[in-house]
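Quick one: the structure is below, questions incoming.
Every protein chain but one is kept in place in this view of the complex.
The chains carry the letters A and B, assigned in the order they are written, with residues numbered from 1 in each.
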Amino acid sequence: MGLRDKIMIGLGALAAVLLTRNIWVMLTGLPDEAFQGAIFRIIFFHVPAAFTCFLCFFLALVAGVVYLVRKNLQWDAFAVSVTEVGLAFGAINLISGMIWARIIWGIWWTWDWRLTSMLVCWLLYAGYLVLRRAIEETTERARLGAVMLILNFSVVPFVFFSIKWFRTQHPQPVLFGDGKMDEIYRTMLYGNWVPLLLIAAVLVMLRMRQENQQREIDALRRAAHSF
Amino acid sequence: MSALAVEAVWKFYGDYPALRDIRFSVERGQCIALLGRNGAGKTTLIRILAGLSRPTKGFVRLFGRDAGERATRAQVGIIGHGIGIYDELSALENLKLFAGLYALPSPARVAAEWLERTGLDRVKDGLVREFSRGMRQRLAVARAFLHNPQLLLLDEPFTALDDRAIALLQGLLRDALHEGRTVLMSTHQLREAMELATHVALINRGRLAYTGERSPEMLADPGYLYRVHGEA
Partner (left out) sequence: MTFIRQILTVAAKDLRSEIRTKEAINASLSFALVILLLFSFAFDPTSETTREIAGGLLWLAFAFAGVLILNRSFARELQNDCLDMLNASPVPAPALFLGKALANYVLLVGIEAVCLPVFGVFYNVTWYTHLGQLVLVLLLATWGITVVGTVFSALTVNLRLREIMLPMLMYPVLIPCLMAAMRLSTVLIDGQPITGDDLAWLRLLIGFDIIFTSLAVVLIDTVLIG
């Protein structure tokens, strides 16, 4: 077992321990929130998932830019891995939000600016994966993918501002009245981000290894066909 | 200063090296034939020389300047696999367009001159879509030569040309070499290539297997190079 595997297993184990501890505290230690009842606990996954998602998208931008400068395919492998993991956490954010909305608001979906923006961002990055699927040659895929990551990330602020303006024209249900939260809840919210980040890191490492192996296989296949 | 200097060029597709450490140079007035089997890397190399692709490692210098620079490309004429002219434009419009893109002082005059040289002045206003294959090829030759390029990059130029186009191209290439301009062509048509070539480069699976002057035995027996320096 290589060092990389040991690190991955170590991080994964740490994530599992932290997550178990957090869930235990959430279920037994924290009181129900006054207005929302038991379901409010979903926020400890919902919000850190969004943080993780946008951190991933930001790292993907960095990886794309570095790839274009250095032309090292490791950075492309990192870009695609981190985007996929970001999309997974984006999906967790969207789905957990929908479950919460069903119970508190009685509807699965509302065109609140946060929900809409998240969905648009999710689609933008899903588009990146679709683009990659359509390009066969590895180097071309890396190059065009990096360009798309730059375009995608540049439009994210526009998406958030415009949808916020657009939607605040009509009153919508708001998440927490004035955005304030009790100290114990806030601690748990950030505390639970740590295991989610660890899980994200392990997934990115796994996916990157897979991507690097795929590239090696492609090169070998190509070499075999050139005889 | 060489007309063309390829300095330790590598090109990777993913982890696969399509070109491995290619080094050679071509002096002004020389004609080099680039030989090699399909998939050996000839087209990849020519695309890099033409500035259509960038080497992963190494440099290509044309007349001492980077091949990627746009200003350098004004010195280069290209004939590739496609004819590179627009079907929905007329012969005259095509040539005027390319004269304009190469920023020639009087595009209309240059276009008219080349239409005459290629024998297409009678049909200059006809749409290329309606041209015969041979006429299209001659127009493509005019497109490649009209800006008086100092370096000509030809990828399989003689494949699929008709007699008249071959004669035209050979004539123009001879004139060009005579004027001290430089030619690089990849080819399967060994005999036509060997007649013009002063030098030869053989690419074998992305590696430069041989480069040097064209010797008399290559002219007599075009398969010679493959047998001696090619793969077993």
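The criterion applied here is as follows: a residue touches a chain if its C-beta (ideal position, glycine included) is under 8 Å from a C-beta of that chain, and two chains touch if they have at least 3 such contacts.
Computed from a predicted structure; not experimentally measured.
The complex has one chain that is not drawn here; which of the drawn chains does it touch?
The omitted chain makes contact with A, B across the full complex.
Give the residue, chosen from A:Val17, A:Ile99, A:Val130 or A:Leu220, that touches the chain omitted from the document.
Of these options, the touching residue for the absent chain is A:Val130.
Pick from B:Leu89, B:Ala112 or B:Leu219: which residue touches the chain that isn't shown?
Selected residue, touching the omitted chain: B:Leu89.
Tell me which residue among B:Leu101, B:Ala160 or B:Val228 touches the hidden chain in the full complex.
Residue touching the chain left out of view: B:Leu101.
Which residue among A:Leu68, A:Ile104, A:Leu206 or A:Ala223 touches the omitted chain?
Candidates A:Leu68, A:Ile104, A:Leu206 or A:Ala223; residue touching the omitted chain: A:Leu68.
Where does chain B touch the missing chain, residue by residue?
47, 50-54, 68, 70-71, 73-74, 76, 78, 80-89, 93, 97-98, 100-103, 127, 143
Where does chain A touch the missing chain, residue by residue?
68, 120, 123-124, 127, 130-131, 134-135, 139-140, 143-144, 146-148, 150-152, 154-155, 158-159, 161-163, 165-166
Criterion: only the chains that are shown with their structure count from here on.
Using mean C-alpha positions as chain centres, tell me how far chain A is from chain B in Å, no decimals.
The mean C-alpha positions of chain A and chain B differ by 49 Å.
Residue numbers of chain A touching chain B in their complex, please.
The touching residues are 71, 73, 137-139, 215-216, 218-219, 222-223, 226.
Can you name the residues of chain B that touch chain A in the complex?
12-16, 39, 56, 205-206
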